[in-house]
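For reference, the structure is listed below as structure tokens.
Heads up, one of the protein chains got dropped from this complex, but the rest are sitting where they should.
Coming up: subunit A.
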Amino acid sequence: MAPTALQEKLNGLVNSMFAEGLLDEQFQQLQMLQDGSNPGFVAEVVTLFCEDSERILAELTKLMDQAVVDYSKVDAYVHQLKGSSSSVGAQNVKLACIQFRQFCEDNNKEGCMRALNVVKHEYYHLRSKFETMLHLENRIQAYETKQQS
């Protein structure tokens, strides 16, 4: 595929992510930080976010599987995930975390289980879009590198 077509596809994907509420204006802040001197910034931050999120989701799953749930630990992890999703502009994940924290405050196990599933659903949906986005970016950069050499 020609690079302009790739770029259009990438722009279309990112715009649809904004339109669906997957991303908010904080992601635009990150995009503005990417330039010639820092070409992989968004990819780096997105990768860090995904690694961090999966670590947290694994911990949350373990905690929620316990017979007696330690809600303060659960809340601490959800707070972390809310923070990083907010910093990256992952709007739906952030909103799901806010709901989750509410159930933690109420010590509502069933609510927390449902909320964890919502957070997972939103995260994995976002991750698959991020994967496509990074794949397109890599293809565009590979083409540009080839043109320069």
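In this text, a residue touches a chain if its C-beta (ideal position, glycine included) is under 8 Å from a C-beta of that chain, and two chains touch if they have at least 3 such contacts; residues count from 1.
The rule is short, and it goes like this: contacts and distances are computed from a predicted model.
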Missing subunit (named according to UniProt) among the choices "Two-component response regulator ORR1-like isoform X1", "U3 small nucleolar RNA-associated protein 15 homolog", "glutathione transferase" or "Elongator complex protein 6": "Two-component response regulator ORR1-like isoform X1"
Using the touch definition from the top, which of A:17, A:30, A:95 or A:119 touches the missing chain? A:30
Which residues does subunit A use to touch the chain missing from this display? 26, 29-30, 32-33, 35, 37-38, 41, 44-45, 48-49, 51-52, 55, 59, 73, 76-77, 79-80, 82-84, 86-89
